[in-house]
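Everything below concerns the one structure shown next.
Yeah, one chain of the complex is gone here, protein chain that is, but the others are all in their spots.
Read from first to last, the chains carry the letters A, B and C; within each, the first residue is number 1.
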Amino acid sequence: MNPRGRYAVVGVGNTAYGKLAGRSAMSLSVEAVRNALADAGLRPADVDAVLTKAPTSNFTMLWSAQVAQAVGIVPQVTATLDQAGASNIGLVGYAMWCIETGQCHTAVIVYGDNPATGSRATYARPRGEGAAYGMFGVPPWYALIAQRHMHEYGTTSEQLGAVAVACRKHAAMNPGAQFQSPITLEDHHASRFVAEPLRLLDCCPISDGAAAIVVTSAERASGMRKPPVYVLGIGQGHPAWDVPYRSTLTTSGAATSGPMAFRMAGITPADVDVAQLYDCFTIVPIVTLEDYGFCAKGEGGAFVEQGRIALGGALPLNTSGGLLGETGMPGMQLIVEGVRQMRGECGGRQVPDARICVVSGQGGVMTTHATLVLGKEVP
Amino acid sequence: MNPRGRYAVVGVGNTAYGKLAGRSAMSLSVEAVRNALADAGLRPADVDAVLTKAPTSNFTMLWSAQVAQAVGIVPQVTATLDQAGASNIGLVGYAMWCIETGQCHTAVIVYGDNPATGSRATYARPRGEGAAYGMFGVPPWYALIAQRHMHEYGTTSEQLGAVAVACRKHAAMNPGAQFQSPITLEDHHASRFVAEPLRLLDCCPISDGAAAIVVTSAERASGMRKPPVYVLGIGQGHPAWDVPYRSTLTTSGAATSGPMAFRMAGITPADVDVAQLYDCFTIVPIVTLEDYGFCAKGEGGAFVEQGRIALGGALPLNTSGGLLGETGMPGMQLIVEGVRQMRGECGGRQVPDARICVVSGQGGVMTTHATLVLGKEVP
Amino acid sequence: MATDVTERPAPDVDEENAGYWDSLRRHELALQRCADCGRFWSPAGSFCRWCLSDRWSWERVSGRGTLYAFTVVHQVYHPAFREAAPYPAAVVELEEGPRLLATVDCAPRELRVGMALEVGYRDLPEGFTLLAFRPVTGGTR
Partner (left out) sequence: MATDVTERPAPDVDEENAGYWDSLRRHELALQRCADCGRFWSPAGSFCRWCLSDRWSWERVSGRGTLYAFTVVHQVYHPAFREAAPYPAAVVELEEGPRLLATVDCAPRELRVGMALEVGYRDLPEGFTLLAFRPVTGGTR
């Protein structure tokens, strides 16, 4: 069956982003749920599913049940899904399955964490073979991918920089973003190396914060407080293997995840008005644009140049600033921005007449990938 | 939509159970996958989804991706679902969703862990409010539930014992079970208290081992090596809140999960030939039988007496021995046994003419619950 | 901080529940109460369990309640409990509605679901205070 247009996002909410000392992952999560429910015009009792990605810095069992308790919901459905940064989109799919088969009717999906001011142990685990060779956290692993992409396709550091510049430009137009100052290609070039070829400005920050969305059936969605934003397509594809052992480092799960979602939605990349592509590192949206078919393989570097992905360009990318500019949270903010763009709520950073938005999620070190196609209407 | 009969289990496999010193959770998981694929007559390349519940004793991120790598599968879909002991059934549902929407075609679902000989830290966490009051691990929490059930309904320790006796009887008929000796009600009564009213023989062991199943569409299933066992119904319901704060301790998620699955399957409890009900503690199947409607609320204790749940009784329960007798693994072995009963592969413990089997999964401290209805055919 | 293995494990005190554990230390059991819906809740959290309001304050409760559920733990899971075992652990339902994890100061055989209890405290050498309810003589609610 094709679930195209049968489900909708009816509420989005988030907390402040950045360094939020003294706020627990749970407290942030509850605040995001509260805000998403208020946006949807719903009370906790109107929701019967609580779905989560577990906090990266506090990967505990039955997290979703704990969140359900904290928001006062006795859920029919609750689950934590681990596909790393692809989990949020994965959970949209899980909500659709549960609603489609009558297991629940309205789901809230939430992610919250406080790695900036809490424990960030998870982000630089000092153990194991990688650590013995000096590979800590994720940046050196993404550096291997970036380096291979440069080797295979001639991608340049300036092209990576173009992604950072666009995201920071958009963040500066978003009052809720963690970074309020734009940067130039020169700033990017002047920033120190973290792991060659990646510079500091190629890397997203580690941030505190939470965001949540409410998903229900298209029938229930009509007549709610805000206009529904429809799920037109969803897909996933996961290279899964650790970076050294993968058959290719430069083609990601987007190569199957994207076409799957586009096919379900009945669209091609040419139909996309605005994109929110996971950008934990600048190389990732470049690879994703190629794998989604916005350009030929290897031409992602050229694609992001000359303002093409900035507001006003052919494909505005990460209009809230993305991970690089809005906040380093692993992806829920991209869905939230996608919904706001479809509603036309984005003020100075609104893409005019935007009707279709693609959102990507990915996690690990391009280990997982998920794609979501959102629509202002069901075309 | 009603997915009744559209999906089937086509392979099951497991390792030895018990104390398996020197075997990692990963090594056990790979062995179970190998055995399940061999049972299905499939090679790794025939599978495009790898789904897991993370090992309880080693709750690491992206476990499913690690398993995919270890079995040499580059999956289209991979995910770890956390609904504690309800996850295995939850993953059957996730596989159905992914197949139904064309995201994958054949999934292997696997659970493996080595808490008996590896680290069992997770099983008796020495921190937090519970530990300060002497509530370690899970038995004292289940004791609260058992005690309330006795208070509200007059359930007796002898009735709890009847569950243990039946499971151990069946285990003794299963050459693969961890416990090969049957027990009597007197043995149960003579066993020491762990946490009143629960005695040692009310508690399942902590065990090493792994089990896996292969799920695909009914179309693909026909013509495979073994006859397909159909998924007729699936459901879930999760009390979610911590034991002290739950509105009731004596009604579980089975009260909504069961009817959901039975409705999807188009059956009533009277149609069930054999049941594999999660039995980490003897009180749990008693509550589950009530909540599923096999008897009135509060009459679960009487229901399990007088051989009714033993082989040859009205409703043979946990024919492989369950958690109490076969192995303490959190639930996958129950699905495996359900499939083997539907295939008629169980030799001396086979329920004659069994055509419908209900399997339950639950986790935390009756925090989650899932139900699976399996059928020899689609009635 | 090094811990003696015979020390009783401490509760995890954090931003959300510090007010609760502080109230036990003062022997003045307090819970969060919502300024919007008026309800108490437990365990602690930054937002009202019932309406998600962030307008609330710590408020002392009556300390009267009933025994909702109990167990008597025999197995020694931790050396700090070796001498105490078998010991009771309980869930107490307060007059105000919320339930709390607690111990009860009485012989295990005297424990009855529904028995009336009043709040008591046990100051531990480890530097924190636990709830130790006491039976109200002759009382059942």
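Assume a contact is a pair of C-beta atoms (placed from the backbone, for glycine too) under 8 Å apart; a residue touches a chain by one contact, two chains touch by 3 or more.
If you're wondering where the values come from, they're calculated on a predicted model, not measured in any experiment.
Chemist: Specify the shown partners of the omitted chain in the complete complex.
Modeler: Looking at the complete complex, the unshown chain comes into contact with A, B.
Chemist: Thinking of the whole complex, not just what is shown, which of A:201, A:234 or A:249 touches the missing chain?
Modeler: Looking across A:201, A:234 or A:249, the contact with the absent chain belongs to A:249.
Chemist: Among the options B:33, B:104 or B:201, which residue touches the chain absent from this view?
Modeler: B:33
Chemist: By the contact criterion defined above, which parts of chain B meet the unshown chain? Give residue numbers in ascending order.
Modeler: 22-24, 26-27, 30-31, 33-34, 37, 43-44, 69-72
Chemist: Residues of chain A in contact with the chain that isn't shown?
Modeler: Contact residues on chain A toward the absent chain are 124, 126-137, 139-140, 143-145, 147-148, 151, 192-198, 242-245, 249.
Here is the rule we use: only the chains that are shown with their structure count from here on.
Chemist: Using CA atom averages as chain centres, what separation in Å is found between chain A and chain B?
Modeler: 34
Chemist: For chain B and chain C, let me know how many angstrom lie between their CA-based centres, rounded off.
Modeler: 34
Chemist: Centroid from C-alpha atoms only, then distance chain A to chain C, rounded to Å. What do you get?
Modeler: Computed from C-alpha means, the inter-chain centre distance equals 41 Å.
Chemist: Considering chain C alone, which of its residues make contact with at least two other chains?
Modeler: Within chain C, no residue touches at least two other chains.
Chemist: List, in ascending order, every residue of chain B touching at least 2 other chains.
Modeler: Touching at least two other chains: 242, 245.
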